[in-house]
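Shown here: the complex without one of its protein chains, the others still in place.
Moving on to subunit A:
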Amino acid sequence: MAEGSRNEPAMDARRFAALAQAYGGDLRRWPEAERMAGTVFAASDAGEAILRQAGTLDALLDSYRVDAPDKALHSSILQAAGRHLVQRRRQWFWWLGLGLAGIGLAGAVAGLALVTIVTPEVQPDHYVLDTDVTAFGDPGPDAENGEENL
């Protein structure tokens, strides 16, 4: 029910009428902070008249009732909830699988990088020098001439 917007303890006819016009004749709907002062004023002749007038519309509003939800609607909403839960679990497992695959991939890459860094480059046990190659790996300046001279 209503809670307070104003805190003044006393109430005049004008404010009482304004509240009745807004919230109706049932003081339980009024702002909480003004309910007590409203109850006191309601005992007066003016208060009674204002509430009686507001109560006429309240009685009409009360006549408009809405049927409770039927079982079919209730079941349909629960079925939709069930479908949503299943879908969410599937999504969760999909993301979990993707996460695990990602972790696995990241591990493999990290392992490969570690092996590359830590392991020294493999050098051949012996190195056979070509006759055309110098100790620096290039054919010597007189390589062509050498062949021609042969």
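Convention: a residue touches a chain if its C-beta (ideal position, glycine included) is under 8 Å from a C-beta of that chain, and two chains touch if they have at least 3 such contacts; residues count from 1.
Just so we're on the same page, contacts and distances are computed from a predicted model.
Asks: Just go with whichever of "Transport permease protein", "Acyl carrier protein", "Amino acid ABC transporter ATP-binding protein (PAAT family)" or "RNA polymerase sigma factor" UniProt uses as the name of the absent chain.
Replies: Going by its UniProt entry, the chain not pictured is "RNA polymerase sigma factor".
Asks: Looking beyond the chains shown, say which of A:10, A:68 or A:115 touches the absent one.
Replies: The one listed residue touching the chain not shown is A:68.
Asks: Determine and list the subunit A residues touching the chain excluded from the picture.
Replies: 1-3, 5, 18-19, 21-24, 29, 31-32, 54, 57, 60-61, 63-69, 73-74, 76-78, 80-82, 84-85, 88-89
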